[in-house]
Structure formats: structure tokens, C-alpha cells
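The structure appears right after this line, and notes come after that.
The other protein chains are all here in position, but one chain of the complex has been omitted.
In this document, chain identifiers A and B correspond to the written order of the chains, with residue numbering beginning at 1 in each.
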Amino acid sequence: MAGPDDSGPPLPPDGDVQANELPEAAGRRLSGQTWSSALTVADLAACEAMGLRPVALVQGFCVMQWGFYTMAGAGSWGSGPPSQATGAAGPYAGRNSGASGGYQESWPCPHGIASLDHRWGYNLEQSWVEAAWSQGFGSAYRRMVDEAREAGAHGIVGVVDRAEYLGEQSVVEFHLSGTAVMVDGTGPAPTLWSTYLAGQRLGKLFEAGFVPVSVAAAMASVQMWPNCQTEYLMNGGIGIGPMWGGSAGGEITQVTRAETAVRHLARSAVRAQLGLDTLHGASFAVSRRQSGTGGHVIECTLRGTRVRRFKDFDPLPAPRPTVPLS
Amino acid sequence: MTASPPPVDLASEVRRGVAALAGPPPPGRGGTSDLSIDEALLLHSVGWEPVELVSGVSVVSVPWGVWSWGQGEIGAASGAHASAMGSAAGRMAEECTSAGGQGVVGVRVEVGIWPTHVDVALVGTAVRPVGNGPRTADAGHRGSTPTPFMSDLSARDFCLLHGAGWRPLGLAFGSSFVYAPRRTVSMALGQAGQNVELTNFTEAMYQARELAMERMQRAAISLGGTGVVAVVMRQGPMSFATHAVGFTAWGTAVRLGPEGHRHLEPQVVVSLDDARVAFQASALRADAAPE
Partner (left out) sequence: MTETGGSSDQHQLPRDLPEATSHRLEELEHGLFTSDLSVNEFLLIKHAGFHPVGFVMGSSIYHIGIQTRRWGKSQELSKLTEAMYNARELAMTRMEEEADELGADGVVGVRLDVNYYEWGRDAAEFIAMGTAVKAEDGRSYRNALDKPFTSDLSGQDFWTLMQTGHVPQALVMGTCVFHIAHRGLMQTLGSVGQNVELPNFTQALYEARELAMTRMQDEANRLGATGIVGVRLEEKSHQWGSHTIEFLSLGTAVTRGDRPVALPLPTTVISLDN
């Protein structure tokens, strides 16, 4: 039922079979006479000026769960390193290289003892979590696009997206919604475009010579199990030297590398969705939490609108500065 | 702009754009940017363009016991803060250079000061002159390779300064952490009920504040700047150690370009803004503005 969309967030190859089924109630709402929209009055007026006619409020949901991954089988994580590789193809190796599928680095214990207090540390990209996030976002997006097609739309503006943890830490609900629009004076579109922008900002985007292709978003997740050295430093102790993880007053290398990696990975993931297009109006957010297995999880989410240049742009003259009197 | 461009029919531009989606994308690799469309348009109007979203992070440890009550300046804390800022800025500068940018604007600076470490995370958009023009002659230099500038000024402020002839060089920052003087207030007074200045305390806080500002100034000078604009001064006790007070000052170091200061001629306006009004595409062009 879905069109041959190659734009839009990717679904992993063994993607969701149910992505194309809309709830029955949605079908009724979308074929009705009146439309609803979350656009403000100003944004609505801007749509009229752009020749975009709102036809429906569309949305898509998906709830995903991902499992835990433990280092050496269920339960024990202190029983030695899974692999001595410190990232064979470079620290931020491609997503599908390496046993766990991506960035990994290990931090040996400088004291040479393996016990509960002295341990190796690992930074590990949790690619199964990233794939699940991608699937969840992608499925919610597809459902929203399906609703828009059902209503006969050409594009979706003013997309709002929310990804929230529901109760437990491994269950996330994705919700995307937006206003489906038709472009006056055009026939059915081969691909359905979408954007986070609406109103004046969207108008200026077109005027500047860019057309929105799709919303783009990715999440990178790195779990860090501190080695004994890192743990001492994070608790205020004196370290031994940078090779083992840092020293007091110096950089805590394991944590810095994990934080740097997660930001880099999120950007690579989004760039892989862009093709030759540009990401506009990106928003970048990083969060951290403790994980159940004694590590820290750092997650970075990057969202924005993928846009493509359709005409050469001659720049606006520099605007006139004003000083308001009221 | 000598010839005035023809007025724009936005609806037909939209149709044209949407139709172009069916064809192949234009050549050339696109970038990523967190600038809004207004900022991107402003940047273009001064001949610059966004290139790539870049970031830099650093986490530096602070040994235990640093925050327990002592005397005078808490050198380990200011040292850690400076080191973390320096490393994070250095990494962001490297990302900027490898993306082909000449500087980073709109940098969001996030500093966390914890009992055991200081962490700094920076993110911003790397920019360069359109067509990747030659490096502007008065950009900062360290050693033989030009260093990218970075600034927490918004893209809009960057454009305003640029239009006036000023070049940003980098983020100049300074910090100092100090212990509050140990004697309690009532001990210092002898008798309660007198309303007088507490000179010990005044002196300690004054010193620390001035020290942070001085470090910021020195950083600006070492970047080659002749001024620091939009200075932000923050101070306050540490939430985990209220007898330790931290002062941070930062701003953008700037230098006047070779053409000197160009005055803008601002127009005085009375805004009639309290109701939302319909959008006029033609009003985006300066020639269509009311005169």
C-alpha cells in the first residue's frame, strides 16, 4: 500500500510487517469532510500564501522494546574482555563492523589484577538499541505518511515528534504528527515530502531555493563501563596516567571518548540518510543515565529537515537594522 | 544590489520546488546545520554559508578534597575548568577545519562543575565564505596554521558585526574559584546590630571576580583580539559546597578588520505588532519595504 518512497527515515531490512496497517478509526477520520490541523492561525495564513492547502491532521505511533546485551553472557560482566580490539578500522568504525556492530574501545586495568574492584572498562556502541530506535521512528513515520496518502496529500508540514520512555527503560513510544497538505495546481506526487517547518519559516525556505525532502532523525547510544581507573577519577581519586584513563587534573579519557563518539555517531547516522542533500535546522540533544548493568548510557539524538536545492539562490541584500520606539 | 529583483510569486516557487523532487538531486555534497532559515539567509546576505554541525567535548577530573574548606583561590578547580574548555574548543576547531569551515558560530556552551570533575560540551555550526573564498587576512593565527574562530554569538550577531567591519577571533573565557573567608559574620563583627561593610568578605569576592575577568582579558589578547564583546559574567556558590564560590566570565574576542568600523544607519520604527497578521511574501525583499 505504501508508495515507492526512497525518501524518509529508513526501516531496517527486516522491518516491521505491520507498518502498512492503519487502525480502522483513522481511515474513517481521514475520509471525512472536514479537516483538523494543529497549525496556528499565522501558519495557516502562510500555507495559503504558499499555495498549500491543508487536508488533514495525520499521525503515526509505534512502541518499541529493546533487550539488554551483557558482555559475556547473561549476568556476569566482569569476567574479562570480549575482544581486545580497540576499534580495528579506526575508533568510529562503520555501523556494521565489529562483533557488536560498531564503535568499541576497551580500557585495560593498569594494575594487572582481575577482580571485582579491578576491572577492564569498555565503551560500546549499542547498535541494537540504535536499530530499534530507528525502526520505531521509521514505523511511526510510515504510518503518518500512510494517513497522508489516504487523505490524498502531497506533503506534511509542521511535523512534531516525540519519543518517550514508557515506565521501564527499555520501552519507548514514538509519536509523530503533522498537517498533511496538497500543493495547489499539481497532480499526484511520486514521493510524499515532509518537514518539521511550517508557516513563514517554510515560506522562506522555498524562497531561499530549498525544497524539503523529509524529516531526518537518528539516535546514537554508547554504553560505558568504567575501568577501575576511570571509576577512581570519577570519584575524585588520583589516577596513574593518560594511557590508563587519565590522572587527577587531567582529562578522563574513557568518558571523553564515549561522549565524543556518541556525538560523532549520531551525525554519521543522519548523514547516511541525507544522500547528497543538506540537513537544515538541526536540533541536537544528549542525555545520560545509569544502566542496569553497572554502566552509564549516553544517548545523542539529532533531528532536522532534509532539504534539496532546486534553484540557484541570489542572496537577499543585507537587511536594514531598526530600533523600535514602542 | 543595483537592479531590484522582480517580486516573487511564492506559490509558483513552491510548485517548482516540489516538481524538482522528482528529478535527480543537484551535484555536490550537502552539509548539516543547526541554523534557522532566518540565520541562514542573513549569513548568505553577508557572503557566508553554513557548512557542518561540529562539536567538542572534554571531561577533566578534580581530585577529592579540593572543595573542602581552605584559604584563598581553589587553583585546581580553575585549572580543570580552563583545561576542559581548551580541549573541547580544540576538538571542535579540528572538526571545523576538516569540514572545510573557517569558523564556528552560535556555539552552545554547556559547562558542568561537579565535585569530582568538570565537563564542557560545545556544539555549533561551522561556516565559511560562499565559494570557500580565501581566508580573511585578519583571522586568528597560532603558529603557522590559521585557527578557526569560534564564538557563542548567534549567526545574526556574527552578521551584524561582520557588516560593521569586525571579525570574531574566538571565545575568551576566564574563571576563578575561591573559598569564602572562614570567620563567621558575627565573629567578624564583634557585636550584632551594626550595619557596616565587611571588608574581608568584600576583598575576597572582589579579588576572585577581577581574577576571572583578567584571565578572560588575557585569553582575548593571546587570540590577537582588540576587544571582547557580549561578556557574560556568572557567579555563585557551588551547590555541593556552598563555601566555595565560582566566577566565570566569557565573551567573544574581536578585532577590527582593515576597512575600519562601518556605521550602520538604523531606522527608527514603531511596531504595530500586537496582533498576528497575514504573511506577505513580497515583504521579504528590501525593495518592497515601506519607505
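Keep in mind that, in the parts below, a residue touches a chain if its C-beta (ideal position, glycine included) is under 8 Å from a C-beta of that chain, and two chains touch if they have at least 3 such contacts.
Quick caveat: nothing in here was measured; it's all calculated off a predicted structure.
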Pick from B:S12, B:Q71, B:S98 or B:T202: which residue touches the chain that isn't shown?
B:T202
Contact with the hidden chain (one of B:A20, B:V46, B:V130 or B:V231)
B:V231
Identify the residues of chain B touching the omitted chain, counting contacts across the whole complex.
38, 153, 157, 160-161, 164, 180, 184-185, 189, 192-199, 201-203, 205-207, 209-211, 213-214, 216-218, 220-221, 225-233, 235-237, 242-243, 245, 251, 261, 263-273, 276-277, 279, 283-284, 290-291
Residue numbers in chain A that touch the chain omitted from display:
42, 200, 321-323, 325
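By our rule, only the chains that are shown with their structure count from here on.
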Report the inter-centroid distance (CA atoms only) between chain A and chain B in whole Å.
26
Using the touch definition from the top, list the residues of chain B that touch chain A in their complex.
1, 5, 8, 10-22, 25-38, 40-42, 44-47, 53, 55-65, 76, 79-80, 83-84, 87, 91, 115-117, 119, 121, 123, 159-160, 163, 264, 266-271, 276, 278-281, 284-286, 289
Spell out the residues on chain A that touch chain B in their complex, using ranges where they run on.
7, 40-42, 45-46, 49-52, 154-155, 183-186, 189-191, 193, 197, 199-201, 203-208, 210-211, 213, 233-239, 246-252, 255-256, 259-260, 263, 267, 270-271, 274-284, 286, 302, 304, 308-311, 313-326
